[in-house]
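What follows is a set of notes on a single structure, which appears directly below.
One chain of protein is taken out of this complex; the other chains stay put.
The first chain written gets the first letter, and so on, giving A, B and C; residue counts start at 1 in each chain.
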Amino acid sequence: MAKLYFRYSAMNAGKSTAMLQVAHNYEERNMQIALFTAAIDDRHSVGTVASRLGVTRSAEIFNVDTDFSQLFSNRIVACILIDEAQFLSPEQVKQLHILAHQKNLPVICYGLRADFLGMPFPGSAYLLALADDLEEMKTICLCGKKATMNARFNAAGLREVSGEQIVIGGNSLYLAMCAKCYYAAKTT
Amino acid sequence: MAKLYFRYSAMNAGKSTAMLQVAHNYEERNMQIALFTAAIDDRHSVGTVASRLGVTRSAEIFNVDTDFSQLFSNRIVACILIDEAQFLSPEQVKQLHILAHQKNLPVICYGLRADFLGMPFPGSAYLLALADDLEEMKTICLCGKKATMNARFNAAGLREVSGEQIVIGGNSLYLAMCAKCYYAAKTT
Amino acid sequence: MAKLYFRYSAMNAGKSTAMLQVAHNYEERNMQIALFTAAIDDRHSVGTVASRLGVTRSAEIFNVDTDFSQLFSNRIVACILIDEAQFLSPEQVKQLHILAHQKNLPVICYGLRADFLGMPFPGSAYLLALADDLEEMKTICLCGKKATMNARFNAAGLREVSGEQIVIGGNSLYLAMCAKCYYAAKTT
Partner (left out) sequence: MAKLYFRYSAMNAGKSTAMLQVAHNYEERNMQIALFTAAIDDRHSVGTVASRLGVTRSAEIFNVDTDFSQLFSNRIVACILIDEAQFLSPEQVKQLHILAHQKNLPVICYGLRADFLGMPFPGSAYLLALADDLEEMKTICLCGKKATMNARFNAAGLREVSGEQIVIGGNSLYLAMCAKCYYAAKTT
């Protein structure tokens, strides 16, 4: 009866804020949650979820070696919350899907769908394919329309149209855009 | 091309937090917003939106006399955000619907759908009927399921099954519940 | 664990087709359903659900006197499907909500949100306020955008801006429109 949720958006929509609110909602009712973020995220000290609204709290970290099946084989929580879920591996997404459906343990993942080239993150592809509930969190493009894409700019402010999928550590390098602006700006 | 949005939930799902995040998203892009809350809400000093996560900011207030058509006949903003939108009148909802579609001005309303008896607030009935986009913000019942109803309890902790629709000023008197628990508890 | 669903749209989006498909999905799995339409609908012989794609089947009818609580006090079905659900009374919506949550009986309602003046149907206001799951079925305006409003025209082809809420019997008198076109055309 529990579900695997994937709440996705472009960069800077407020995913961390939303996750901290859900954590609060559970804890306000004296329910215990497990809160994870990706070890890869070094924007903040490892193990911190920080909202751009100014709210922060510590979190457990996951990396490529984390085995969620094992972690929750005996541990009882009311909900698992995962930030930066685009960095989950496909195998980890399957573990979480099975925890939801065989252990009746709700799992709520927050993350991006695709990288700066519009290519799905491997973990996101599995979250999108398996989640019982997909919810978009909206943010806006500079033009005012809904942003769905993530453009990346180098330190000199130039648009990148090739390169490694993962370069974390500087939000300022990414810009959420609507697809129209994303394609229009691509050649510039 | 602009839309009227209604983001609804039961009590204490995090509507104010979500609204403050959206305000932040606009302002981060140097877009100006108009932020309203209901004058009827005396939980905080009039004209304050306060998130249970601890974030607060001041807001314009609306009451039954507010004429949104007139207010925005010349004023230019990128978005109108309205908290406690269940207290809008049907006429005000129509004004906002027209602003979205005739002035191309996005309007995002946050509020409850129904009162403690399950009866739609008049403004919410119009928001639900006219909004271009309905989005549910989820929170949980004590049983762990999604809460959709708002139960009310008096100062002695007893469930109320009749009374005035609007009694603001004490969150502790309301409890978000799933419908199953709401009906099960109704006679106690 | 069962839910009350409201799948709403403007006129002629394909609500009856969708309902007949759901009925088929259940019956294909040898699950029995109860299928209702409004007695008020005299487009077809009373008790018929007819899709504009050409598929039809007979249905039970409901009118203002139908007591769903009593009808399903002993009768066992896998799902209740209701077409033209905007004609339910608020009381009937409450009965269906209780059947879903106290008898674990899924109820899926299909209908309009608002009348030709943009005023919510009484039953729709309650469905929108109580349903566990709101889903929009999309159709298009002549301009190509999503239609959310229902304009009504008299036999001479003139737009009606006042009159009775319910005039069934001629689809040709209604036109699904986006709100922008709806307001633009209102004065003509």
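Just so we're on the same page, a residue touches a chain if its C-beta (ideal position, glycine included) is under 8 Å from a C-beta of that chain, and two chains touch if they have at least 3 such contacts.
The structure presented is a predicted model; accordingly, all values stated were derived computationally and were not measured.
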item: Neighbouring shown chains of the undisplayed chain, as defined at the top; value: A, C
item: Options A:R29, A:R57, A:K94 or A:R159, residue touching the unrepresented chain; value: A:K94
item: Listed residues C:T66, C:Q102 or C:T139, member touching the removed chain; value: C:T139
item: Residues of chain C (touch criterion as defined above) contacting the omitted chain; value: 12-14, 17-18, 20-22, 24-26, 28-29, 31, 51-55, 78, 106, 139-140, 142, 144
item: Positions on chain A contacted by the hidden chain, ascending; value: 1, 4, 94, 97-98, 100-102, 113-114, 118-120, 124-126, 128-130, 132, 134, 136, 146, 148, 178-180, 182-184
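Basically, only the chains that are shown with their structure count from here on.
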item: Rotational angle, Cα trace of chain A fitted to chain C, multiple of 5°; value: 180
item: Distance from the mean Cα position of chain C to that of chain B, given in whole angstrom; value: 26
item: Interchain centroid distance [CA atoms averaged], chain A/chain C, Å; value: 37
item: Where chain B touches two or more other chains at once, by residue number; value: none
